[in-house]
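Only a single protein chain was left out; the remaining protein chains are all shown in position.
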Amino acid sequence: MRLYEFEAKRLFRRFRIPVLDAVVVDGINEEELNKITYPVVVKAQTFLGGRGKAGLIKTAETRQEVESVIKEIIGESHGPYRIEKVLIEKKIDIAKELYLSVIIDRLEHKFCVITCSRGGVDIEEIARQSPELIHKYYFNASVRFSQFSARTIANGLGLSGSMLKSGAEVVYKLFNLFIGFDCKLAEINPLVITQDKKIYALDAKVDLDEDAMFRHPELKELGIQTRHEIGELTEREKLAKAAGIPYVDLDGDIGVFPGGAGFGIAAIDLIKHYGGSAANFMDSGGAPTQEKLRKMLGLLIDNPKVKAIFGARFGGISRCDDWAKALVQYVIENRPEKPMIMRMAGNMEEEGRRVLKEAKEKHPELFKNIKVYSVTTPIEEVIKETIRVAKAGRI
Amino acid sequence: MRLYEFEAKRLFRRFRIPVLDAVVVDGINEEELNKITYPVVVKAQTFLGGRGKAGLIKTAETRQEVESVIKEIIGESHGPYRIEKVLIEKKIDIAKELYLSVIIDRLEHKFCVITCSRGGVDIEEIARQSPELIHKYYFNASVRFSQFSARTIANGLGLSGSMLKSGAEVVYKLFNLFIGFDCKLAEINPLVITQDKKIYALDAKVDLDEDAMFRHPELKELGIQTRHEIGELTEREKLAKAAGIPYVDLDGDIGVFPGGAGFGIAAIDLIKHYGGSAANFMDSGGAPTQEKLRKMLGLLIDNPKVKAIFGARFGGISRCDDWAKALVQYVIENRPEKPMIMRMAGNMEEEGRRVLKEAKEKHPELFKNIKVYSVTTPIEEVIKETIRVAKAGRI
Amino acid sequence: MSIIIDEHTRTIVQGITGRNASFHTKLMLGYGTKIVGGVTPGKGGEEVAGIRVYDTVKECLQKHPDATVSSVWVPPGFARDAILEAIDAGIKTVVVITERIPVHDMLYVRECAREKGVMVIGGNTPGLISPGKSLVGMLPRITFKPGRIGTVARSGAITYYLANSLNLAGFGESTSVGLGGDPILGANFEDILHLFEADPATDAVVMAGEIGGVYEELAAPFIKKMTKPVVAFIAGKAAPQGKRLGHAGAIVEGEMGTAQSKIEALSANGAIIAQTLSEIPELLRRRLA
Partner (left out) sequence: MSIIIDEHTRTIVQGITGRNASFHTKLMLGYGTKIVGGVTPGKGGEEVAGIRVYDTVKECLQKHPDATVSSVWVPPGFARDAILEAIDAGIKTVVVITERIPVHDMLYVRECAREKGVMVIGGNTPGLISPGKSLVGMLPRITFKPGRIGTVARSGAITYYLANSLNLAGFGESTSVGLGGDPILGANFEDILHLFEADPATDAVVMAGEIGGVYEELAAPFIKKMTKPVVAFIAGKAAPQGKRLGHAGAIVEGEMGTAQSKIEALSANGAIIAQTLSEIPELLRRRLA
């Protein structure tokens, strides 16, 4: 989960990484703006880089200027984001800009500190053009990070004298923040040294491990909540999120009601391969409850773009009987008319089939648009059938 | 540095190891005693074990009783200690008593958790008589202590069901306390389980590493100060301690003014071997300042029991010139009459000799009782000479 | 023959008293898997499906020293500790069903496992099966049949559909291994390919990967060295870039994690790329002919 700059800087403050005094506003907030001493830099809060080039970082010398800059930036778009907040920091005299980050290197399965003596610019660009400027230092997850490593890293950045010590301090603290908050990324770009030999994290980027949030209640104290991280959510995505269902809207007309995420991704490929178009990505998670399964189904049925639903349940940790019961209850309660082409196989399949059969005998009219194939029909035949139905508009 | 039970329990509380509600008093403190609900156990605070047998743990059912018990215990002697405080805890119904400790095993160079299913008694006694009841678990200093280790240890204590979990919690927290406060020992004897299935550290013993105190400012917050740990201090020992000089009073008449601690110990042996008797142990530490050296000398000169002083300086990290200057200044300022038989060799010896020679030429009368041998006289000859002088009462 | 587990393998179940674990313990026993004990701290002495529950893995192994495989079903916050407990007690293969284990925890666990020569499979794996011999995890038995194709996949459901496609076309599996869907895994494609290459009962391997991570790319060079054919199916070709699709392992990250990058790396090293599941049997047949 990526954090906004102003959120990341709250973590920095907790670990005493030096950041500039700042205020965050979502408009002309008198009280906050009264705290400012000029000149200042006003920075749009967004998840994307390249804010400078996009005109989303501006300086202001006076109250009048700062107000006009705030009005100008807030509400602007930046890629998929609408700017809602700006961070206002004192403008400082920069002598040097550096780059520093800690990441997880998934090739090496280690923590990796990356530095560059040229900061404030696109680091990937530098890595391509001047790879010799980039230093990498690897650390095993089982080893305690030592002060000497921090000094060696600061030394590699060309720092010396008192700056070696304050630079090493920042490296040490950033690494500890990375560990302490279960980060996937903790980045300072640029790390600046001022004319008067002070060091500040001028920008801050943090990407947290969603799966470790349960052990960081302190994030809530810091006012940081779990959120969808990339792009704005559609209304349906918001509904799904509220129900704890990973869900992404796509452009097609076939609603995909799969088992796990991996097959959900494959199903989108296969639908495209056979000439159809998926309306969504969705994941049921490990062993969904019947209630969750009904909610998942509802998301698809209620989507006006969806012409047919492709469903697949291969019971592993999830059980076919739960799935069948959820389907039956949903159908009886909501009487959907959209065709559903499904396939059910795996653990507790027999019991699932019994549930479906009983319901169909009892409410034949409700199940006339629903087909549930078994393990003997290849999954891709079911997909092809769904595409045919979606195009025809009926079974 | 050993802690009193009530101090150790403050550390326990910080690590959420369950202890009973308690008050600590050094007499009839109305305010504190009003907090008590009866019956209670009144426990003398002392560094030695065997308080029960010594009659220093007593129960009381009423306010009247508790006051009389307090008056009885405070002021009592226990080995070399005078009881100054008592801890008053609620009396509980004990179902089971266990033993649990974490120590540093200097043979293995590892941390070691020791458990015994029989607690509340002398553990060394059990180790001798029923060694099969004692379990030891070793842990490397570089490895993080895991919850599963705590469970395995609790399991080895015969705990099961909900008690397994609460026992493992105590093990886990005690180990973390041991690490967190740089302990040499953290012991709970007994760890009790009550009739209603609660677990408490009924006693608490903690021995801290003096050399790690600098990184535990939190001890001060907890009201725990550095102190001499074994026995009561003599007045001279208190003076030495205030000056940061390791010093122990002994029974003899030869004041020992050595270099390091190791030779200080050897000198006591050698004085005894040659028929003399040392008046003290003393250690100058790594590289003493001249001021510290003068204070060391003063401790010996001012001791009426001391008839002669044996001094030895082998300049290593300490320097002969510093030593000589300190001696000269002390002699000029204090004009001591006690004979001093010394030997000086090692780093900066030449400069030291020059300093001594000049002073002696300037103040011959002050140095008439002072002899400073050189590297060519064996140290044991100097010791023998000092013994002779001490017996004769003059050079 | 088969890899990792066979009819002689003794296994234990960590977190056995949980809802899913106890249900699947019954299914595993029904399949013939030799489960000798379960572990749930604080529930020592209870029984699940006739299997004795112990408080610690150590105690369990003292009673059943022949157990070499453990499956871990505990909640994610306890997974690291449970895996370390299994490793410390002497278990040789740990099958981690638990999903969404914190990334830092898995990095730590991987190091301890590698140091002790222990294979950790998962997290978020459906488990593995050597059809007709043993099943450790929660794979549906119905779809797997004894045979001579080894399969290895990241996604659970794809593991099932692979076997289903193979079986409908007359093939069966020597062993099917689910690597797991979490972003940091214990065993990876390369580890399993090594075992299949050495297994006399395996004629060919089908591997199924998906966007995100780098495990497919890392395995590619070894495929070149293999004597057995490898068919690869990669999911996520149609996934929109930058959209987060379900589990964290499926985030498209950099150039290395894309379906394109994986397909190119695998194909360049001699893997046969399958576009659909149903064409896999035909691709195998051609290479094995």
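A, B and C label the chains in the order they appear, each numbered from 1.
In this text, a contact is a pair of C-beta atoms (placed from the backbone, for glycine too) under 8 Å apart; a residue touches a chain by one contact, two chains touch by 3 or more.
Treat the numbers as computed from the prediction; the structure is a model and nothing was measured.
Asks: Could you tell me which shown chains are touched by the chain that is not displayed?
Replies: A, B
Asks: Which is it among A:48, A:164 or A:366 that touches the chain not included here?
Replies: Per the contact definition at the top, the residue touching the missing chain is A:164.
Asks: Touch as defined at the start, partner being the missing chain; which of B:119, B:258 or B:311 qualifies?
Replies: Of these options, the touching residue for the absent chain is B:258.
Asks: I'm checking contacts with the chain that's been left out. Which of B:99, B:257, B:314 or B:330 qualifies?
Replies: B:314
Asks: Out of B:154, B:219, B:270 or B:387, which residue would touch the omitted chain in the full complex?
Replies: B:270
Asks: In the full complex, which residues of subunit B touch the absent chain?
Replies: 104, 106-107, 109-111, 140-142, 179, 182, 184, 209-212, 214-215, 228-231, 246, 248, 250, 258-266, 268-273, 278, 281-283, 285-287, 312, 314-317, 319, 345-347, 349, 375-376, 378-380
Asks: Mind listing the subunit A residues that contact the chain we can't see here?
Replies: On the side of subunit A, residues 146-149, 151-152, 155, 160-162, 164-165, 168 touch the unshown chain.
The working rule: only the chains that are shown with their structure count from here on.
Asks: Can you identify which chains form the pair with the largest number of contacting C-beta pairs?
Replies: So the chains sharing the most C-beta contacts are A-C.
Asks: Among the chains, which has its CA centre at the largest distance from subunit A's?
Replies: Of all the other chains, the one whose centre lies farthest from subunit A is B.
Asks: For subunit A and subunit C, what's the span in angstrom between their mean Cα positions?
Replies: Centre-to-centre distance between subunit A and subunit C: 26 Å.
Asks: Would you kindly tell me how far, in whole Å, the mean C-alpha position of subunit C lies from that of subunit B?
Replies: Chain centres of subunit B and subunit C, defined by C-alpha means, are spaced 57 Å apart.
Asks: Counting only residues that touch at least 2 other chains, which ones in subunit C make the list?
Replies: none
Asks: What positions in subunit B touch 2 or more of the other chains?
Replies: none
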